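Of the protein chains in this complex, one is absent; all others appear in place.
Here is chain A:
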Amino acid sequence: MKAAAGCAAALALPLLLPSRHLATFVLLTLAAAVTVGVSLLMGYAGQVSLGQASFYAIGAYAAGLLAVHGTPPLLGLLLAPVLAAAAAALIGFPLLRLRGHHLAFATLAVQLILLSLLAQASWAGGAIGLQGIPRFSIGGYSLTDDLGYAYLALLVLGIALLVSRNVVSSRAGRGLRAAATSEIAAAASGVPVGGYRLAVFALSAAFAGLAGGVYAFFLGYLAPGSFPVLLSIEYVVMAVVGGLGTIAGPVVGAVLIVVLVQVLNTLGTQPGMPDYAPSVLSYAVYALVLVVCVLYLPKGVVPSVSAALHARRR
């Protein structure tokens, strides 16, 4: 019931929104799709990725480069998550035996390396960026307006949500949830804990890669500067604020953060504000929101609100 209502609202929203907000809607929806993966990784594999934007970038560049060289856009969009997941598997593999925050540091390092490589790579447009990416099209039908991309982004988010819900409630997902509370007992039950965590990492990268592919066709232009480390941090903040280990959490987190950043941006560009106000406000908001959330809503918005509603109903 709740899921159906959520779907209906999401499908109606692009039609109701003023068209000048559609671009924000597309980016927000793509961010939510990436956050679904981050939330899955943090909530079920107990790992943090501080470089999730690099998989977004890999997906975007893969789709963009393929399209620029004449590959059908649909094929490029389908390959984007595959390549991002393969990159994650490669990065994650040596980390399987390590514990704690190694993955967080490694992903951060990978993103910094990727950004400087992209800035050097003339075949990918270098620091200036990759230009002339055609619009997304299937057969002869080309997606040109923002409304079309809004629905494409919603499709990607829907796939990410459906796949992560399915994984969590499957045999593998039970093994992961078990490993989150007792790794020893899970392994003794036959759960390959390290392998499953790597698989979740690759899956989260696939979501980011798919979202990145849509981003490439939507903007038609990619530059290393579009994928800063701050973007990776943003996904983590969205996941934590929304609530780990819930289906709706990443979506709620993404909406809250994007709306908040927009409001602060508007506030920062009011006449009379110093010219550094917008950037200070939007950077500071991540830190503040994260601290407040960890202090007062450690489980995130969605679990806390649903617990409060549940308590009231009793």
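FYI, contacts are C-beta pairs under 8 Å (C-beta built on N, C-alpha and C of every residue); 3 or more make two chains touch, one makes a residue touch a chain; residues count from 1.
One rule holds for everything that comes next: contacts and distances are computed from a predicted model.
As stated in its UniProt record, the chain not included in the shown complex is "Amino acid/amide ABC transporter ATP-binding protein 1 (HAAT family)", which appears among "Nitrous oxide reductase family maturation protein NosD", "Pyruvate dehydrogenase E1 component subunit alpha", "L-cystine transport system permease protein YecS" or "Amino acid/amide ABC transporter ATP-binding protein 1 (HAAT family)". Of the candidate positions A:Ile184, A:Leu295 or A:Leu309, contact with the hidden chain is made by A:Ile184. Within the whole complex, the absent chain has one touching residue among A:Val167, A:Val251 or A:Val302, and that is A:Val167. Although one chain is not drawn, its touching partners on chain A can still be listed: residues 163, 166-167, 169-175, 177-178, 180-182, 184-193, 196, 199, 203.
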